[in-house]
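Here the complex is missing one protein chain, while the rest keep their positions.
Now for chain A:
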Amino acid sequence: MAIQSDKLALAHDPMTPRVMRVLKRCHDGPQTVTLDIEPGDSAPFQPGQFNMLSVFGVGEVPISLSGAPTDHDRLRHTIRAVGPVSTALTRLSKGECLGLRGPFGNGWPMQQAEGHDVVLVAGGLGLAPLRPAIYQLLSERERYGRITLLHGTRSPADILFHREIMAWRRHRNIDIEVTVDHAPPDWRGHVGVVTRLISSVPFETGNTLAFVCGPEVMMRFAIAALKDAGLGDETIYLSMERNMKCAVGFCGHCQFGPVFVCRDGPVFRHDRLGGLLNLKEI
């Protein structure tokens, strides 16, 4: 029996990348590069969404959008060179072509956060997927309560978007704390894991949402610290990372228990992950 023809409305194949050019490339720390890519006819994105970026002949990886959602002139992605594809991406220069599919996934709960305090906890490169949320929070500052950003990195040289953090500190109504794992003698800031900063953050229990992004072990400790500080599981949002090939729920790689991270995430409310984050090798 053949399938019904209404299922065959073949829209644009989501697996075919659009060819885009790099508008600008700049270093953002060790092995870390921010690429501005021409947007073409890309749909607007939500803070927390990602694109699939291809280097032709090398491969494709998921990369979060790290720029402002209101910036329609460029799609900004911050990439660390860790594998063959991400390394090739960081070596692209202005004017070169790459492939782009997206945006995919859901985003941070910006609407739910209105009227609430927001605590953003970023481990390392985890600040990149949070930056669009920060832009939106700051551009609509009056809609939100107290905003706090906690950023942990390995060393002062690894602090992501360092100059921008300084500017936010100076000009914007946002509390920012930065901590490093390893400090040189001239470092005057916090030393230690980012989760330790959580207990010192003033926020209104019962009226606060937390956005957490970073290595999974860091997110586990962040959840524990946030809960110690009085937040409920239903107010803690995480951005998950898994191997991804298709980004549209076909390839199966990004499964995390019952969810497809690409399709149902990457942002999840912690209570909806059913405690799976505490199990190994899920």
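Rule of thumb we're sticking to: contacts are C-beta pairs under 8 Å (C-beta built on N, C-alpha and C of every residue); 3 or more make two chains touch, one makes a residue touch a chain; residues count from 1.
What we mean here is this: contacts and distances are computed from a predicted model.
Colleague: Looking at what's absent rather than what's present, what does UniProt name the missing chain, "Acyl-CoA dehydrogenase", "ABC-2 type transport system permease protein", "Acetolactate synthase small subunit" or "4Fe-4S dicluster domain-containing protein"?
Modeller: Hidden chain, UniProt protein name: "4Fe-4S dicluster domain-containing protein".
Colleague: Which one touches the absent chain: A:C26, A:V82, A:A167 or A:A224?
Modeller: Residue touching the chain left out of view: A:V82.
Colleague: Check each of A:M15, A:A68, A:A229 or A:L277 against the chain that is not shown and name the one that touches it.
Modeller: Per the contact definition at the top, the residue touching the missing chain is A:M15.
Colleague: Given the full complex, what residues of chain A touch the hidden partner chain?
Modeller: 1-3, 5, 7-11, 13-19, 54, 56-60, 82-83, 86, 95, 97, 99, 241-243, 245-246, 248-253, 255, 257-260, 263, 279-282
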